[in-house]
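Yeah, one chain of the complex is gone here, protein chain that is, but the others are all in their spots.
Order of writing sets the labels: A and B. Residues in every chain begin at 1.
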Amino acid sequence: MSRKPGGGFIGDGLAQIGALGLFLLSVLAAVPRSLRYFAETVRQIFFVGAMSLVIIMTCGLFIGLVLGLQLYEVLSRFGSTASVGTVVAIALYRELGPVVTALLFAGRAGTSITAEIGLMRATDQLAAMEMMAVDPMAYVVAPRFLAGVIAMPLLASIFNALAIFGSHLVAVTWLGLDNGTFWSNMTGAVDVWTDVMNGVWKSAVFGAVVTLVATFQGYSTAPTSEGVAYATTRTVVYSSILTLAIDFLMTAFLM
Amino acid sequence: MTQRRSHQIGTGLFILLGFAALGYLATQTTSLANYRQGPTYALKARFTNVGQLKLRAPVKIAGVRIGSVSDIQLEPDRLEALVTLAIDNRYNQLPDDSAAAVFTSGLLGDQYVALKPGGSPDMFKNGDEIILTQSSMQLEELIGKYLVGSGDSPAKKPAESESATQEGKTP
């Protein structure tokens, strides 16, 4: 996976995407074998999911507070403060929830996945597994990938719930919007399938994207402490860019 | 082993919490919240024009949702819209001279039925009809009124259209 110098920016980018695509195939091929190690997947859901709760909940709450403030201010110019709840909910479910959660997830869980697998590579733990006839793709990579796909929609939902709570706190408790107005406008305009579930699919895809990049970077890292450090940075950069690009494609063509 | 156990418990709690949040969002903050309603009673109202009013649109008093539109039909003999409202049973203290109007939320939002409480000592019962109604304000009509009314006497046209929609069947 070493990159040849002078390959050119576009050539490098294409090579990376190609390598990532091949890696995706081998991860998917390893998923059935990884079901033997289901306990490992459960453990990884704990690490990537439960351990990300604090940052997800805190950020969700603050996003909700800010959205409540901003939208109340802006919508009051049109005399439509009644729609604060609606706009907050739709913006969160369709875009902000999945995307912001994915970016936070890349920083919190993605980096630790890369660093962990990179260190396993550098200290021969992956080779040791090969030697113990345990396939690291099935035992190390696939469970983390599955955990990301499972945990991300749940994290995004928790993020959204906290953000709704935050915007309610600002708009209703603080700025005095009527409670019934807030909720009834929201329930009148938000749809389960086109808004909530679309967000859930999106975040499952983002979970796959971030964990795929993170495991790929860790797996193919140069086995030195410097290599691990660079790989960790690349995980954040690449998975953020990829998340936003795929978000655009999904929104434009699928939803 | 014990560590593995605590990870399993933590994972279980996390998944529970996540699904609880998802379930809450899906059922309490979307139109699903309107399906799931307790026992209701029906009120009827006639409008000359319901505009964009849709089934399951909210019925509100003072901005608070108290029920939803359960049926919209054309009454063949009078060529008016007959709208059936399903009102939550806990809001059973509505004076029987309350008025109904089809409003738009915000400038361009969805339409809903607003009730304006009257002062009668008697309350609506299941199947009663709301006598005082006001039809939907069509944006086109408003603009037309404005353009025409600017040359005319300003009070005339709005008054006409208002009274036309007001059903004159007050006892």
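Definition applied: contacts are C-beta pairs under 8 Å (C-beta built on N, C-alpha and C of every residue); 3 or more make two chains touch, one makes a residue touch a chain.
Keep in mind that, in the parts below, contacts and distances are computed from a predicted model.
Novice: Under which of the names "Serine/threonine-protein kinase RsbT", "Pyruvate dehydrogenase E1 component beta subunit", "1,2-phenylacetyl-CoA epoxidase subunit B" or "ABC transporter ATP-binding protein" is the non-displayed chain listed in UniProt?
Specialist: Listed in its UniProt record, the absent chain's protein name reads "ABC transporter ATP-binding protein".
Novice: I'd like to know which visible chains would be in contact with the absent chain if the whole complex were considered.
Specialist: Looking at the entire complex, the absent chain's contacts are A.
Novice: Sort through A:14, A:28 or A:128 and give me the one touching the missing partner chain.
Specialist: Touching the chain that is not displayed is residue A:128.
Novice: Identify the residues of chain A touching the omitted chain, counting contacts across the whole complex.
Specialist: Residues 119-120, 123-125, 127-128, 130-135, 139 of chain A touch the chain absent from view.
Please note the rule applied: only the chains that are shown with their structure count from here on.
Novice: Centroid of chain A to centroid of chain B, CA atoms only: how many Å?
Specialist: Whole-Å distance between the two chain centres: 38.
Novice: Which of the residues in chain A come into contact with chain B in the complex?
Specialist: Chain A residues touching chain B: 39, 42-43, 45-47, 49-50, 53, 78-80, 82-83, 85, 89, 93, 150-151, 153-155, 157-158, 160-161, 164, 178-181, 183-192, 195-197, 200.
Novice: Considering only the defined contacts, which chain B positions touch chain A in the complex?
Specialist: Spelled out, the residues of chain B in touch with chain A are 4, 7-8, 10-11, 13-15, 17-19, 21-22, 24-26, 28-34, 57-58, 60, 62-65, 105-107, 109-110, 112.
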